[in-house]
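Shown here: the complex without one of its protein chains, the others still in place.
The block that comes next holds chain A.
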């Protein structure tokens, strides 16, 4: 029940639908009781006394009552459907909003397939139960209640004897629920395992195929598919044990009724019509009783699903704006970034960056160079407040970023990530991702600055070319250039290029850099790169090693010092055309 208590905000607002649905169902159920009485009347007051007069009226009454009942059922289903659909809509929106809110640490470990199954299959189960299942369960009780009362008024002794199986049935139902619940939970888990396997397989199809690992993937998949199958069969076995048992218990009532009711008719305590009505009523009660296993099944499934959706909704958000956070005003932001003795470690790990300090006043270009895992990307993600800094502080225009509204901070920063992610949309919309009101001129300007315009125009549909979820069909360098255009169109105060031109050839890269040099005048730029040529114009180059700054300064100074920077330089420029003894110092220095 806890699950449904927590879900209350999502369905309680629709309580008018809940009540309407239940009321209509109750009305339909009550109308259902009229028919057995009409049958009783037919036998006791028409057939037995051979008084045929009321027959036409009686027949018409049947049609009216049953039609009305059908209409009520329809209304109940109608309201229930609306209810379920609205609840699913709300929950899905809420889950989606939650996904938007969850921060980077969550996505470091999140599994897409698993999250998707929560927002689809699990929500479906909740929809079914809240929309229809709940009313059905309630209906079972209503039928027992109404039917029971009516039977009691006709012959209470017979009623008590007949319904003796009901407590047993209830007991069995509860045990069934207990057994089936864990099975369903496992099943959901197994399904999500399987989904993950397929999802990774499809997303990583290039890797799979290039290693000819299809059969390995098939094995992996089979194992998970078999796990799912086993769980399904396991649940079915429990089902097979309890369901017919409940049916049998319900049927025992019919046998008891036949014997004891028959005896009471023979002993003239009961009329035949009443016995027939009793039969009708007992079917009426027992019909839904058979279904009780089914309803429990639904309930449990939706409970398990509810748990999974709630788990997502209750997920802790690592990075949040503090109350009364300062909202940066785009007009007045300068983009002055300072790191003061920042040390940071990812959960349960060694520090990723240690004691990082630097000052980047507006108009500066900061270059970051360093080995794999030396902490370059971490610095950028900390600046974006993707993670919380625990030691030291980062300021933008003198304000500690922890005091800033997260979104307003990020609005000032445009980051081009190492990995290019393009959305399923036209190239135009991908570039305008951060600024949907961008005009075509702005889009083209950004694309030109990113050196993407020319190749875009070569595509048959130009800017309207749809690129797939991973920008399939475009080369790595082309995707990177679209991503750069996407960043430039924001006109950011702080531009971050995280190894953003790795797949672009040097000539193009140089043109791109020349382009945004103009754009970023008076603003702050961070460039992470492995190529010296990408960094050489930086006002300050930070050379990182194992999370620490080991060298800093301008290109000209750094190549003179012996140290990692010069080593990298020498490697990259080992193949210069004229074998000069002096590395291009003089020329670099005059720049």
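The rule is short, and it goes like this: a residue touches a chain if its C-beta (ideal position, glycine included) is under 8 Å from a C-beta of that chain, and two chains touch if they have at least 3 such contacts; residues count from 1.
Operating definition for what follows: contacts and distances are computed from a predicted model.
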Legend entry - Chain not displayed: protein name in its UniProt record ("Lipid A export ATP-binding/permease protein MsbA", "non-specific serine/threonine protein kinase", "Camelysin metallo-endopeptidase" or "Aldehyde dehydrogenase family protein"): "Lipid A export ATP-binding/permease protein MsbA"
Legend entry - Residue touching the undisplayed chain, where the options are A:410, A:453, A:493 or A:523: A:410
Inset, instruction - Could you tell which one of A:29, A:354 or A:374 touches the chain left off the display? - result: A:374
Legend entry - Chain not shown: contacting residue from A:3, A:503, A:519 or A:550: A:503
Inset, instruction - Among A:225, A:315 or A:343, choose the residue that contacts the chain missing from this document, as touch is defined above. - result: A:225
Legend entry - Residue among A:12, A:156, A:171 or A:421 that touches the chain left out of view: A:421
